[in-house]
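Starting off with a structure, shown below.
As you look at this complex, bear in mind that one protein chain is not there, while each of the others sits in place.
The block that comes next holds chain A.
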Amino acid sequence: MKKMVRYGVFLLIVAFLAYNSVYFKKLDEVKAGTASFNAAKYAKEFWAKKLTPSLSKSAETGQLLSLLRTDKDKAFKDHANALGIGNIKYFLIKGTGKVTDVEENQVLFRLESGAEKPEMRIATEYVFGNAVRDASGTIDINEFSNSMDFNNVSAEINEIIRENVIPPFKSKVKKGDVIEFTGAIELNQEHLKLDNIEIIPISLKIRDL
């Protein structure tokens, strides 16, 4: 009798837990409610509706570099964006410069604006990473159900750059041209290195002389 009561209580607990643990639905209804994520479409909308408007807030490159040298923490606090923890932070920058060399994978130029005129480079072949996505500071990781979708957005943004931004620029640019650019850069806050910075371009224009 005692054993029966014990088993009965045990079964009741199992039934209670099971009832509160799972629920059943028709698979078609669930599928209908969840459309699969389209990274290319998201990236296009992001480019038009979020990234382009945020370019007006880009830091002027010469001023940013001066601030990084004099007050690194303020520069990072005021201008950097990052989605994760760590020392790697991203900046949206703009400026003008004079092309010093055109290489197969990059265009080298000397910055014209600001007090300093360091040499920088624009990536024109290998456009990878999350610099543009993260520098904008307008994407919330919580909008994405998994990190694969989130990373695919970066891949699609880079594809837009490779297809739309770089080709018209790369076909015309030559040594001595004055260029106007906006782009994203990646800097390590702890181990800051300000020479030979690589820019992932967002817009590129060759100034008519």
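Here is the rule we use: a contact is a pair of C-beta atoms (placed from the backbone, for glycine too) under 8 Å apart; a residue touches a chain by one contact, two chains touch by 3 or more; residues count from 1.
Here is the rule we use: contacts and distances are computed from a predicted model.
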For the chain that's not shown, choose its UniProt protein name out of "Fumarate reductase iron-sulfur subunit", "Cytochrome P450", "Sulfurtransferase" or "Ribose transport system permease protein". "Ribose transport system permease protein"
Can you say which of A:17, A:48 or A:192 touches the chain missing from this structure? A:17
Footprint of the hidden chain on chain A, which residues? 17, 20-30, 142, 144-148
